[in-house]
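Below is one structure; the comments refer to it alone.
Complex shown without one protein chain; remaining protein chains in place.
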Amino acid sequence: MRKVAVIGAGMTKFRHRMLETGRELSFEASRAALDSARMDIKNVDSVVLGSAPDAFDGLHMKGEYLLDGAGGSGKPYTRVYVGGGTGVFIPAAAWWHVASGVSDVVLAVGEEKMSPLQPHPQYAFWSIFDQFLERPLGVTLLWIFSLEMRRYMSVYGIKEEDIALVAVKNKGNAMDHPSAQLPMRITVDDVMKSEPICTPVKRLDVSPTSDGAAALVLASEDVARKYTDDPVWITGVGWNVDTTFWTNRDLCYPEYVEKAAMMAYKMAGISNPRKEIDFAEVYDPFDYKELHHMEGLQLAKRGEAPKMTREGITQRDGDLPINPSGGLLGVGNPIAAAGVMKVAELFWQLRGEAGRRQVKKPVHRGLAQAWGDLMQVGTVVIMER
Amino acid sequence: MEYNPLFDGTYHLRPWVDSLPLEYKYSLGVAGKTFSEGLKQGKILASKCSRCNESRIPPSIYCVGCFGYSDGYVQVSETGTLYSFASRGDVVVAAVEFKGVKGLLFHRLAVSDRNKLEIGAPVRPVFVQQAIRKGDITDIDHFELAV
Partner (left out) sequence: MGRSHAGRNRGDYGEVMGMENPSEPQGTALTPDEWRGKEIFFRNFHTKFTYSWDTGVAIGHFLEALKAGKIVGRSCSGCNRVLVPPRMFCELCFRPTDDWIDVLDTGVVNTFSISYVNNDASRREQPLFVAVINIDGASPGMGFLHLLGEVDAEQIHVGMKVRAKWKPAHERTGAITDISYFKPSEEL
């Protein structure tokens, strides 16, 4: 396998509703990524794009709809999809294009425009549930996260206040992100007093719905060295999907995230992730998910991620900064774009270009992770400089 | 695979019917909004790229050719030409091209004498009255032959 570098990254603002069409958002992010790589579309061999459920836009063949805006017309072009896990799967798929020798330069684009569906984007998720056993009960996506959060709290004896600390941290971190949709200085009390949605999930435990796009430029080693003295390498990728019978799994622990992480750790030669990963962008559509995923990623022992959070270890100036970007809770959650944003944050942090968001300790190796479908997929990318 | 008749011995497959009503509200986008505002003023706007020396309809904020930002908008010529057409009953639909502009505009074509229909014939848009224009493609009521 060939070495694969990331040499550029770009993104739009993330906002609840935007004027730009999905194509226009894709273009803005792609153009910014190419500019930062000092490249033009003619340098790009192939394009990988990801976008989550077609139901948000009501456009089937959404990959084809977005094609021009992602710079893919007339090129080998692939749309990938693993629900919420898509964002981190996009660079993984782009990686195999380069690692295999199929392409030297790949543009990797994540786009989401959730706002078109009325009265609320949440309604799109109706169509992902089992039509015989679950839809007749009036199921919503919020139910299943609430059920998972409750199970996690119940098995390990975790309090809602401990989980709220994640929302406080991430929304606070987002104060320093130029694209952020929901930067906020809030307290645990604010989270606890926010409107209940599906207990134990409250309004401030949840990331917003968003429009936005983000993009990366991946290149082979020889090309990367021509364009930059400072490439960041993708040294591990992993993905894993568990059964769709989500009510047959123990919801307190994401085994599929562990398996995806192990695949990536093996590739990157990592045996002790807690010591060898300097910082991580962990998928946080809900605050408890950050903790859940830290445990699946072996960055915390089972049930102990809340303790690390309480002790400040996951703050930007802590020993293991988690979501220095502000995450989905703070920057926003245009699904596929949000995952790419996390990988872009690794790129910027590793190059020391994160400005006010730059973590305090020197960082050489970071991990980004996403999660999705019916709480069943884990996607992981490890990057080093 | 064996499956046993169950309970009353009359197990049968059956359909399960459900529906998914969906409602969307689409933003026209940056270029779409400008195009729409142009229609209200009785103009058909194309985006232009000075690097590629190209104009396109429908307009776009980026150039599909070089993937750079478009430089602005230009009004297409008053008269276009018939690129292709199709008819069904009284309705004739036309794909219209404009000189120096890439891309086609689809619309209805009003024509009194079908014998005059030919590829390359000059056509022009007929806009509805300004007061009732909505910034929609239907602000052009139809195209007509410009001969």
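So that you can tell them apart, the chains are marked A and B in the order they are listed, and the count of residues begins at 1 in each.
In the analysis below, a residue touches a chain if its C-beta (ideal position, glycine included) is under 8 Å from a C-beta of that chain, and two chains touch if they have at least 3 such contacts.
Just so you know, these numbers come straight off a predicted model, no measurement behind them.
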Residue of A:D35, A:D68, A:E221 or A:D319 touching the missing chain in the full complex: A:D35
Contact with the hidden chain (one of A:S103, A:S179 or A:N240): A:S179
Omitted-chain contact residue, chosen from B:L22, B:V74, B:L117 or B:A146: B:L22
Hidden partner chain, residues of subunit B it touches: 1, 3-4, 6-8, 11-28, 30-31, 33-34, 36-37, 40, 47, 51, 61, 68-73, 134-135
Hidden partner interface residues of subunit A, rising order: 9-20, 25, 28, 31-32, 35-36, 38, 40, 58, 119-120, 122-123, 125-126, 131-134, 136-140, 142-144, 146-148, 150-151, 154, 178-179, 195-201, 211-212, 230, 243, 245, 247-251, 344, 348, 351-357
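In the analysis below, only the chains that are shown with their structure count from here on.
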Complex contacts: residues of subunit B adjacent to subunit A: 16, 18, 20, 22-33, 60-62, 64, 66-69
Subunit A - residues contacting subunit B, complex: 17-21, 23-24, 27, 30-31, 34, 40-42, 55, 57-58, 68-69, 71, 73, 115-119, 123, 126-127, 131-132, 135
